[in-house]
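This structure is in structure tokens; I'll ask about it shortly.
Heads up, one of the protein chains got dropped from this complex, but the rest are sitting where they should.
Up next, chain A:
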Amino acid sequence: MFKGSADNKIEAAMSELVPEPRQKPAVPMKPVGINSNLLGYIGIDTIIEQMRKKTMKTGFDFNIMVVGQSGLGKSTLVNTLFKSQVSRKSSGWNREEKIPKTVEIKAIGHVIEEGGVKMKLTVIDTPGFGDQINNENCWEPIEKYINEQYEKFLKEEVNIARKKRIPDTRVHCCLYFISPTGHSLRPLDLEFMKHLSKVVNIIPVIAKADTMTLEEKTEFKQRVRKELEVNGIEFYPQKEFDEDLEDKTENDKIRQESMPFAVVGSDKEYQVNGKRILGRKTPWGVIEVENLNHCEFALLRDFVIRTHLQDLKEVTHNIHYETYRAKRLNDNGGLPPVTAETEENHESNL
């Protein structure tokens, strides 16, 4: 008994001497997998439905840019893709207008809805690209526009009181129209794609593919793919961003066989075999836009809209935007208040 009280006395004395250590907040341990112990249904998988409902309510933004020389059918193709008059062709521009002397950027937005899903679609057209006699640096206004959108988003993100949903005007996808010469890529094509594949997702398409026979098409595509590879141009889907084996195999197939898509666009309907389908009527037959035997429009549409739309947005946000942001912050010496890093950066700048 005596001993006990002595111990207590010592303990009490010690606790007076040593101040109570500040409790360090616990950090979660590595997760323990407990698949096998689940008995009965919890309902965790309902989160998928919950998430889906929320996203349907907020809607989606999608911004697509079309680049290519005049007359390659850019506006028609975009209209065909979204089955409505979304391009500038329908917003007051007429064919008799003069080709602009410089590259202009025209963005037109629409709201379209399908199956309860609302999408704010913006089509960014670039009239004047590649149309001058001297086309040097004609990609610069486009690059500038793309970077301006990143800048706008960054400014919003960096605000103290931020909006609940930052409006997304960044270009998610850039369709580059290649002239169906049948030979190879033009120097302008290569220069543009070299510069811009680092800032935006580029999807090269071969325009007006109805001018080539099947053999010519295959050969041309092979040559284009080869040239892109030789010049180190990474078009979407970029090899380095394949997340897992599944993605890789799927994307490899697209990259090595289907792309660049040889497309034909049309917004006129014709009667073929009792059905009304989109097509182009020629003296020698009707070219069916959505017929895979005739052209690869359906592949492009499925690729861009039905399977990879979300991925296009994610690559833009997680990779291109982050690259821009990192470069921008580095140029300014870093963004506070990460004190450790600020000092690091100051050291390098001093």
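By our rule, a contact is a pair of C-beta atoms (placed from the backbone, for glycine too) under 8 Å apart; a residue touches a chain by one contact, two chains touch by 3 or more; residues count from 1.
Here is the rule we use: contacts and distances are computed from a predicted model.
Its UniProt record calls the unshown chain "Septin", which is the correct pick from "COP9 signalosome complex subunit 7-like isoform X2", "V-type proton ATPase subunit a", "Glyceronephosphate O-acyltransferase" or "Septin".
Among A:Met51, A:Leu214 or A:Leu292, only A:Met51 touches the chain that is left out of the view. Looking at A:Ile108, A:Cys174, A:Ala207 or A:Leu228, the residue that reaches the missing chain in the full complex is A:Ile108. By the touch criterion stated above, the residues of chain A touching the omitted chain are 20, 23, 25-35, 37-48, 50-57, 60, 62, 81-86, 102-117, 119-120, 137-138, 140-141, 144-145, 155, 158-162, 164, 243-244, 301-302, 305-311, 314, 318, 322, 325-326, 329-330, 332-338, 341-342, 346, 350.
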